[in-house]
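Before we start, here is the structure in question, set down as structure tokens.
Here the complex is missing one protein chain, while the rest keep their positions.
Entry: chain A
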Amino acid sequence: MYKVKVFVTLRESVLDPQGKAVTNSLHSLNYPEVADVRIGKYMELTIEKSDRDIDEVVNEICSKLLANPVIENYRYEVEEVVAQ
């Protein structure tokens, strides 16, 4: 069994209106040192072992559904765990 942590973020070239609003809010809370905030998504997947390579499976899942390659990038971490 694998625990997979997936991080989806907006591409750098894409403006992040939410991140911008949070940056402004932090400035008004008197944190002028905060230069930028980018908001993304974090997902945890539990995937059972199969004949297929885990990286192949995760990359497929991410590019098909979890991230939209037009505006988003993704990265992930895989951890092998013992089924409970």
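Note that a residue touches a chain if its C-beta (ideal position, glycine included) is under 8 Å from a C-beta of that chain, and two chains touch if they have at least 3 such contacts; residues count from 1.
Quick note on the criterion: contacts and distances are computed from a predicted model.
**Student:** Can you work out the missing subunit's protein name as recorded in UniProt? Choose among "Phosphoribosylformylglycinamidine synthase subunit PurQ", "L-serine dehydratase", "Ribose transport system ATP-binding protein" or "Amino acid ABC transporter permease".
**Tutor:** Of the names offered in "Phosphoribosylformylglycinamidine synthase subunit PurQ", "L-serine dehydratase", "Ribose transport system ATP-binding protein" or "Amino acid ABC transporter permease", the absent chain's UniProt record gives "Phosphoribosylformylglycinamidine synthase subunit PurQ".
**Student:** List every residue of chain A that touches the chain not included in the displayed model.
**Tutor:** Spelled out for chain A, the touching residues are 10, 13-18, 21, 65-66, 68, 70-71.
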